[in-house]
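Dumping the structure here so I can ask a few things about it.
All protein chains but one are shown in place.
Order of writing sets the labels: A and B. Residues in every chain begin at 1.
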Amino acid sequence: MSAVIESHDHDHHHGPAKGLTRWLFTTNHKDIGTLYLWFSFLMFLVGGAMAMVIRAELFQPGMQIVQPEFYNQMLTLHGLIMIFGAVMPAFVGLANWLVPMMVGAPDMALPRMNNLSFWILPFAFFVLLSSLFMEGGAPNFGWTFYAPLSTTYAPPSVTFFIFSVHIMGASSIMGAINVIVTIMNMRAPGMTLMKMPLFVWSWLITAYLLIAVMPVLAGAVTMMLMDIHFGTSFFNAAGGGDPVLFQHIFWFFGHPEVYIMILPAFGITSHIISTFSRKPLFGYSSMVWAMASIAILSFVVWAHHMFTVGMPLAAELFFMWATMLIAVPTGVKVFNWVATMFKGSITYETPMLFAIAFVVLFTIGGFSGLMLAITPADFQYHDTYFVVAHFHYVLVPGAIFSIMAAVYYWIPKWTGNMYDERLGRLHFWLSFVSVNVTFFPQHWIGLAGMPRRYPDYALQFADWNMVSTAGAFAFGLSQILFLFIVIKTVRGGKKATSQVWEGAEGLEWTVDSPPAYHTFTTPPKVS
Amino acid sequence: MKLSNFAKFLVLSSLLVAPIFGWADWNALNMTEGATEVSKKVFDLHMLIFWICVVIGVVVFGVMFYSMYAFTKKKNPNPSTFHDNTKLEILWTVIPFVILVVMAIPATNVLKEIYNDEEGDVNIQVVGYQWKWQYKYLEDGINFFSNLSTDQDEIYNKIPKGEHYLLEVDEPVVIPVGKKVRFLITANDVIHSWWVPDFAIKQDAIPGFINTAWTIVDEPGLYRGNCTELCGKNHGFMPIVVRAVEQSEYDEWVSGKKQAAFELAQLTEKDWSVEELVANGESVYVKNCAACHQVSGQGIPGIFPGLAGSEIVLNNKPRNIEILMEGVQGAAMQSFANQLSEVDIASVITYTRQSWGNREKGDGEVVLPKEILEYKNNNQKS
Partner (left out) sequence: MNKSAKKTVKFLGFAVFGMFFFSFALVPLYDVFCEVTGLNGKVALESTNIDEVDTGREIKLQFISHNNEEMPWIFKPSEEVLDIKTGKYYTTTFYVKNVTNKEMTAQAIPSVAPSNAASHLSKLECFCFNQQTLKPGEEALLPVKFLVDTDLPSNIKSVAMSYTIFDITDYDKQELAMQMNHDSMHSEESH
């Protein structure tokens, strides 16, 4: 995705540097956005390969492919890589490309810190993945790394795991600071907060969440480090500590984290549905307030991940009610998207297909989430495949589909080339069918009693595990098609206009496709 | 995409996908209603919430799919421009809120009932270990471990899998029907979780702390459950089996267990023959040792030491005993002093010293249960 020097650019900016050093030292938000997006795609494929190992082992009952110890390493790394390596960096990449253009700013507020934020990520993942080759193997305690399994009983690589998590956290925090300062301080004159595009709003709120909770994750892993190496007893009952304290601190981070992984998706969906319905987004201010409410509520629901831990009744009731409450602002968003489509003038290009699928399938994930909120029922769902089905629905046909939608939607802007619409639709349908074949049966596998993080299972779960695995492989293969489509588009295609999409609104659609290396060096006037 | 093409595609993909759905097993699709009043209430609650979600989904997706059909660019080339309606926003904020309150009321009541933990007629301390469960009946002093009893060969696909593959144990928990049974749940090492779906009980087993759960089972039967908190490599291999029986049968079982404990104490004192020790030792070995050291005694090079031809097993009886009683520091070999009886430890050591050619190559020494008891009372290291 290269940017081109505009001949009528007033400020005589030089074009990008040549060669490898361009990418190593760039402070340009477009370049850094590109780096994040490619990195996240690579991590998506790596994490996906691990998912294939998991699903291959689960194809049939019995242990066929890997040993249980290695299986636990796969499921741990799969989670860590998808969350911290694929979804989060993809959204940061989108933020980098889009936020400055959408607010009419020339770049992010702290361009050099922006570069650092990116480049520490490949380093962090190199450290994490190299743990596979260390003695004792990679981390094997789940991406949620509960103590004391992750402290007293952890393999030696746990120290590298902690180090790598610190670095990922630092990257996210620096990125969040950049986003907030850019949005709060560099908007073009006339762009009040309530005139900002929804993707910008979604990222503003997400960035505040990141500032609030990534340091708490850092605290949790630091306490782990201290327990493991410095003789403290935060999570060790022998020293007066409490393993459950770990869970409280972790989920205080962990719950807002899942909203960090979905809010930008909400922003993207609002843009795409509005454009392809050729109708303004319904209920702009409600949509903003809904996202803000979701973010605030996300701080007071964390213990719904811990309903079986033995909390007092009053606590369980509080967390049940608070969790159920989040359904209200979330529902408001879904209704507003539907109302945007209602009496619109809809066409079904690939971005719209992914966005519609997002709304439907994320809502299904939301329903299973509501079921999980009901504490006494959760006693039967917790740590089963019902939970696995829930979070994969909100993350895969949820977050990941929104990222794909965003790529299809904005890639003509980034590259100046239209992607191949037929191939895009093929990718969509393959992904849509396979993702449902993979994850829908997991709901009833879980209800029927199969626990999660199991490398093997009782015979009654065999048929649907086989189906799920078949779906997973089909989904994995379909993403190779996506890779092909992206590369093909970068290299060439039908030339895109500035507007690209009939009905698209926003400052990014006023610049060239592809945009100049430096856009909005003079701020635009916003009415 | 034209509607007709879309319809074509939908039919095609359904045809492709349908066979999978047609051939697979639809029987085990939903949560169990279970065997207790509480489990039935939980099931009913689950179904209530589920159906409410279905109705909401049908309504919302209905409007959406209708829009997708009726408001294509072709059918509606001039889109409306409305983009705000405060009344509507309020309506679709308040109505869901009311629906949530409707859901929260039965949910709260069922939870309150589950938390009504007064006392139990039978109290059982449940301890999660890596990777098995221990049950201690507080009233009667009965104490035993419950291990997965599925053959390793079934797991590794050498022989066909049995009906209760991975859901069978050597010693189930036995409880009386119609009585309140209270479980006091903790763990020995990492966090585990004790789940029996038919009782709608799931509580985490946390080292150093105790959690409680209770049940009153209506129907005699076998109820199977699983560990539901990642606890290391054999997390998937430590199931739970509860056998609920009529009170009279329960009483018989209790006195049988007490009798067995008494007899075991006597057994420890008696003089065993080599053949008796080896026979008992073989079954102990298969159940407790073969997973790592293999049935052949060869172990897995680099990971689990072989016992066939091992110097310790051949010639070093004191060290052999010490390893079984203490475990090995820094290795996966744990102490079996608290998990196996003196008879079983003596038998299994004897078995290894007498098998795989070890008797011929080494000192072929036998270990008596008495010797293990002596070690326990006087020599045990920290």
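Here is the rule we go by: a contact is a pair of C-beta atoms (placed from the backbone, for glycine too) under 8 Å apart; a residue touches a chain by one contact, two chains touch by 3 or more.
The model shown is predicted, which means the values in this text are computed figures rather than measured ones.
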item: Chain not shown: contacting residue from A:Pro215, A:Gly476 or A:Gly493; value: A:Pro215
item: Identified contact with the non-displayed chain, of A:Ile167, A:Ala237, A:Val490 or A:Val511; value: A:Ala237
item: Sole residue of A:Ile32, A:Ala109, A:Leu128 or A:Ala295 that reaches the chain not shown, by the stated touch rule; value: A:Ala109
item: Contact residue for the chain not shown (choose from A:Asn185, A:Ser285, A:Thr497 or A:Thr522); value: A:Asn185
item: Options A:Ile32, A:Met311, A:Val338 or A:Leu395, residue touching the unrepresented chain; value: A:Met311
item: Where the unshown chain meets subunit A, residue by residue; value: 109-110, 173, 176-177, 180-181, 184-186, 211-216, 218-220, 223, 231-234, 237-242, 244-245, 248-249, 252, 309-315
item: In subunit B, positions touching the absent partner; value: 115-120, 123, 125, 127, 136, 138, 182, 184, 186, 188-189, 207-212, 334-335, 337-339, 376-382
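Note that in this section only the chains that are shown with their structure count from here on.
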item: Subunit A-subunit B separation of Cα centroids, rounded to whole Å; value: 33
item: Subunit A residues within the subunit B interface of the complex; value: 61-64, 67-69, 72, 140-142, 146, 148-149, 152-153, 237-238, 242-244, 277-284, 286, 308-310, 313, 316-317, 320-321, 324-325, 327-328, 331-332, 334-335, 338-348, 356, 359-360, 363-364, 367, 370-371, 374-377, 379-380, 382-384, 425, 429, 433, 437, 441, 444, 447-449, 451-464, 466-467, 470
item: Subunit B residues within the subunit A interface of the complex; value: 1, 9, 13, 16-17, 20-21, 23-25, 27-32, 41-42, 45-46, 49-50, 53, 56-57, 60-61, 63-64, 67-68, 71-73, 76-85, 88-89, 92-93, 96-97, 100, 103-104, 107-108, 110-112, 114-115, 154-157, 161, 163-167, 189-191, 193, 195, 197, 200-204, 206-209, 211-212, 226-237
